[in-house]
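All protein chains but one are shown at their positions in the complex.
This part shows chain A:
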Amino acid sequence: MSKPEDMKVVKDCTEVTGSFCDLTNVWESMPETYVPRVVAFRGNTTLVSCTSRESIFPGINMSLEPPNFEIVGFTDHIKVIVKFPPVIPKILRGEGLHVYLSLVIEEVSGGIIKKHKPKINAKTITGNFTYVIDNLIPNTNHCVSVYFEHSDVGKIIESPTKCTLLKPGQESEFL
């Protein structure tokens, strides 16, 4: 919407026979406003042309689903292994990621919530990423959830919580 350019055909969304098409990698710029249009043809005849009433503004409309993660409990610390997908959407590559989003690892124990915000960049967000929550109280139950937090606006989608009881005698070879 910021420039009076012609509408562009999405290459992977032509001659669609299903009920949807994924436009994730069409959005390129966070502050841009996009207007999708669906056109249906029969032969050379245009049957339907629908422009979305609501525009897409990734800066506020975008919310990332949380990554998968595993936790391993030791005597006084928990290793959190965050599993990012192998490919991230185009719009998040480069500075988009650490400027607009931060990863939050939330740890809850005894009703007290602690938030950890490890620094992420384009390299850490593909593949596995390990974070250690240390100085925890042994013999207590700790629960962890992981999610992306948008810098200012946008909804947070929290992950399911995973819990572990820290037992004595569980030592990590990494610490």
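In this text, a contact is a pair of C-beta atoms (placed from the backbone, for glycine too) under 8 Å apart; a residue touches a chain by one contact, two chains touch by 3 or more; residues count from 1.
To be clear about the criterion, contacts and distances are computed from a predicted model.
Novice: Could you check which of "NAD-aldehyde dehydrogenase", "Trafficking protein particle complex subunit", "Interferon epsilon" or "Aminotransferase class I/classII large domain-containing protein" matches the UniProt name for the chain that's left out?
Specialist: "Interferon epsilon"
Novice: Given the contact definition stated above, which residue among A:25, A:51 or A:141 touches the chain not shown here?
Specialist: Per the contact definition at the top, the residue touching the missing chain is A:51.
Novice: Tell me which of A:1, A:23, A:40 or A:157 is the one touching the absent chain.
Specialist: A:1
Novice: Check the options A:13, A:30, A:88 or A:143 and report the residue that touches the missing chain.
Specialist: A:30
Novice: Pick out the residues on chain A that sit against the missing chain.
Specialist: 1-4, 30-33, 35, 51-53, 55, 57, 59-60, 99-100, 151-153
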